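With one protein chain held back, the other chains of the complex are shown just where they sit.
Chain IDs A, B and C follow the sequence of writing; residue 1 opens each chain.
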Amino acid sequence: MRTVRALAPYLVAIVVAAGPFLTDDRFLLKVLTFVGLNALVIVGLALLFGFAGQVSLGHAAFVGLGAYASAVCSVRFGWPWIVGFIAAGSLAALGGLILALPSLRLKGHYLAMATLGFGELASLAFVEAEPVTGGVDGFSGIPFPSIGGFEFREPAALYWLVWAIVGIAVLLATNLTALRPGRAMRALHGSELGALASGVDTTGIKVRVFVLSATLAGLAGALYASVVGFVSPSVFTVGSSVTFLAMAVIGGTGSLAGPLVAATALTLVQYLDALIPGISRDTARIVQSFQEDVYGMSIVLVVLLAPRGVSGLLKRLGSVGRP
Amino acid sequence: MTMLKVRGVSRRFGGLTAVDDVSFDVHEGQIKALIGPNGAGKSTLFNCVTGFDTPHEGSVEFKGQQLVGRRPQVAVQMGLARTFQNTQLFDEMTAHENVMVGAAARHAAGFFAAALRLPTALAQEQEAAATASRLLRRTGIEEWADTFAADLPAGIRRLVEIARALATDPSMVLLDEPAAGLNATETAELVETLRRIRDDGVTVLVVEHDMGLVMEVSDEILVLDRGKKIAEGPPRMIQKDPLVIAAYLGEESDDG
Amino acid sequence: MQCGTMVAELLQFIIAGLKSGAVYALVALGFTIVFGATGAINFAQGEFYMLGGMTGVLLTTWGVPLPLAVVGAVMLTAVIGAAFELVAVRPIASGDPLRIIMVTIGGSVVLRQAALHLFGPDERALRPFTAGPSLRLLGAAVERQTLWVWAITAMAVVVLAVVYRQTMFGKAMRATSIRRDAARLVGIDASAMVTASFGLAAALGALGGLVVAPLTQTAFYVGSGMGVKGFAAAILGGLGNPVAAVGGGLILGLLESLTAGYLDPLYKDAVALVVLLGVLFLRPQGLLGGRGTEKV
Partner (left out) sequence: MERLSVSLVFVLLVAMLFGCAGGTKDAADEGPKPVKIGAVLSLTGTYAGLGEAEKRALELEVDRINASGGIAGAPIELIIEDDGTDEAKAVAAAAKLIEQDGVVALIGASGTGQTMAMRGDVKRAGVPQISLAGGTVVTGEFDPLVFQTPWSNRIVVPFVLEAINRAGHTKVALLSDSGGYGKDGRAVIMENVASAGIELVADETFNPGDTDLTAQLTRIKASGAQAVLLWTAGKEAAVAVKSARELGLDQPFFGGSGQARVEFIEGAGEAAEGFIFGTGKSLVPANWGEGSVQFETVSDFATRFETAYGEQPDIFAGHAFDALTILADALDRVGPDASPQELRDAIEATNGVVGFGGTFTFSKTDHNGLTTDDLALYTVESGKWVPVK
């Protein structure tokens, strides 16, 4: 049993890495690539919400910041893709820092409001900064990612690129949570007074986690821009932020695996009709028109009934068989 | 040597003066007790001393350095640790992990090192784990190490919190009612623990209601009533102090 | 002549600003009342504004006379607000404030989606309360509905003040907002006060949604934007202070209107957001608030 448990992450990694060998369905690979993009955002949100207990209603803005930064770098400036990718992460990190420094001094509900305000403001800016962002018409003609002359244009290549980055992010986040910073974050969530009395630099931890999660969102945005090739403001709304938050909340606290499962499941639901060929169109439509209801309802129910979310449920399931 | 030097500290809430011009010293190697009836301002004074609250007036010097206006974790890093009247443990972590949080108090945040599992991070981790185990043994609760804090009995929670405070490697600890909720045996063990802490070279300031414990363990006692210091001295002297007796009798008749 | 037009123009902007501002004030009052009773921000407050307008439209399309429809919509929304508190907030009221925030965020999505499914995606209009041409004031026009907005807001504020000062219920509410545990000691049912605060906040939001519906139309999606503006108004004044909430609402409305009038209308929506972030970062106790900052 112990070996299975130890091997499980490797097993998942192998299955994910082998994806393109298991199917030649280019659509499915594209959908799974989108799953990877959301997963990247959720790794950051799992740290921020699930470990450090901070609410953000503005993460879609960081995704947008990254997407536009990478688009501008590669299209307007003609810089290599990787430079735009790094610029996207840096810009999102900077945005996160500017927002985090003043607002994290405040109590939790103020942070949530500040991120909401920031998200709305960013949405406006994406529309109004037309010379940079292309305004409502969007920004088109963004090239595929390329590193050193290799262009990731095939769905399988994009899939590998995105999931490789997700893999790295998950690995780093796992290390982070297993060691002292993870304990400090959980301590902060468990009791802020207790954390302060234990010498935890609570503000420093909050700022770092916030910036880290904003950076991951920015990188996801850069990948989104070059995978889709087109960016418009309608993608980076507060609505999307709520969706991200729902994934993190449903995924549960104190775990990376739970939020990743939630992100995967909730992203796949959006493509239900295309993924399960037998499903009737009406069923798929009902599922899709009630998608947001499900998000909202899930947040309420999880908070009321199962505060530890999917990860908590899985933990409980797992412990049933234990002596 | 004077470890803690409090001078003229006052803290008001609206019209109410919770702590009124209090001054006292705590010397190195002492166990000093802070007592007083309910609402005397003991917890507020504690908060003002540890950086959780800011006094309106007065100064708090710890090992010669000014503490007023500093953030609580700075006080911890300077060697001043505390516990709470309502224990503030991290419920979703084990007792051992709780103490480990304290053990890492003086390390840098180390996000980068931890994410990359650099040797320094791993070494610190081992050191923290070892410190935590040692302190759980020292406080006599090593059998609870792997229990989640949420599942610990009240008495053990207090000890875990003390162990966590000690893990920060303090020169002085402030314990807020450590005996509350303990039975007689546990209280007796607590007396031993407090002495052991002092013998390890840690100065102790303790707020306590249990008079037996206070008289038995403390080298010096400070008495607060309605925010004011009314007496200070060795236990024998305090026991006979008419002001103290009056204050406590007053409280009892209030309760009745 | 030139000077006259300029004065009329300024007056027109002020009228428009005080019109929007009055509505912000109603929504901001809702935030303030819930914050007073629970110490938490109700992220679903904007949805009550939306529900008021939409249920009012629904009732009139069923043939309910307008005055009855307005009263009915306010009461219905108040019941929804109280029910929301009972079902979703009460079970966690004593716990982590983070959970209350999450529940109200989730709840706002649920309420908005429910409105979408029940009322449809289209914009709906409510009849003006009294028909007729606008009134003139020194060359500026005042729509009749604007007078209703002011009158009803003023009435709500006065009634609220009287209730808070004079009635047992109001005193209990104030006591609860000062100290929950102390309130319980003197025999006040603090949880009932929290439920009542949600109902009251919902009623005020609904009133706001109803009085402007004839001017602006309403739709299932208008709640979240109004929530942000109402909160900006509430925190501009200083959260937890009803008088300041009204002041904050009026100031925000004026700021928006003058920005649209003398700078660029496109910056209008940014005003509330800049105010929100600016106040949060620089002066979380609000411009008019004297209480200690709510730092950790």
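In the analysis below, a residue touches a chain if its C-beta (ideal position, glycine included) is under 8 Å from a C-beta of that chain, and two chains touch if they have at least 3 such contacts.
The model shown is predicted, which means the values in this text are computed figures rather than measured ones.
Shown chains touched by the undisplayed chain in the intact complex: A, C. Touching the missing chain, out of C:Leu86, C:Ala114 or C:Ala141, is residue C:Ala141. Listed residues C:Val34, C:Leu111 or C:Leu215: the one in touch with the omitted chain is C:Leu215. Against the chain not shown here, subunit A presents residues 1, 4-5, 8-9, 11-12, 15-16, 19, 22-23, 25-28, 30-32, 34, 124, 127-128, 135-138, 140, 153, 155, 224, 228-230, 232, 234-235, 255, 257-258, 260-261, 264-265, 268, 270-271, 273-277, 281, 284-285, 288-289, 291, 311, 314-315, 317-319, 322.
Although one chain is hidden here, its contacts on subunit C can still be listed: residues 5, 9, 12-13, 15-16, 19-20, 121-123, 125, 133-134, 141, 143, 212, 215-217, 219, 222, 225, 257, 260-261, 265-266, 268-269.
The rule is short, and it goes like this: only the chains that are shown with their structure count from here on.
In this assembly, C is the chain whose CA centroid lies farthest from the centroid of subunit B.
Every chain gets a centre from its CA atoms, and the centre nearest the mean of all protein CA atoms is that of A. Separating the CA-averaged centres of subunit A and subunit C is a span of 33 Å.
We define each chain's centre as the mean of its Cα atoms; on that basis subunit B and subunit C are separated by 46 Å.
Note: centroid distance subunit A to subunit B, computed from Cα atoms, is 41 Å. Among all residues of subunit A, those that touch two or more other chains are 202.
Residues 53, 55, 57, 102-103, 105-110, 112-114, 116-118, 120-121, 124, 128, 192, 202, 238, 242, 245-246, 249, 290, 292-293, 295-300, 303-304, 307 of subunit A are the ones that touch subunit C when the two sit in their complex.
Residues of subunit C touching subunit A in their complex: 40-41, 43, 88, 91-92, 96-103, 105-110, 112-114, 117, 224-225, 228, 231-232, 235, 266, 269-270, 273-274, 276-277, 280-282, 284, 294-296.
Those residues of subunit B whose C-beta lies close enough to touch subunit A in the complex are 50, 52, 71-73, 76-77, 81-84, 88-93, 97-98, 100-102, 104-107, 109-111, 114-117, 121-122, 124-125, 128, 149, 161, 164-165, 167-168.
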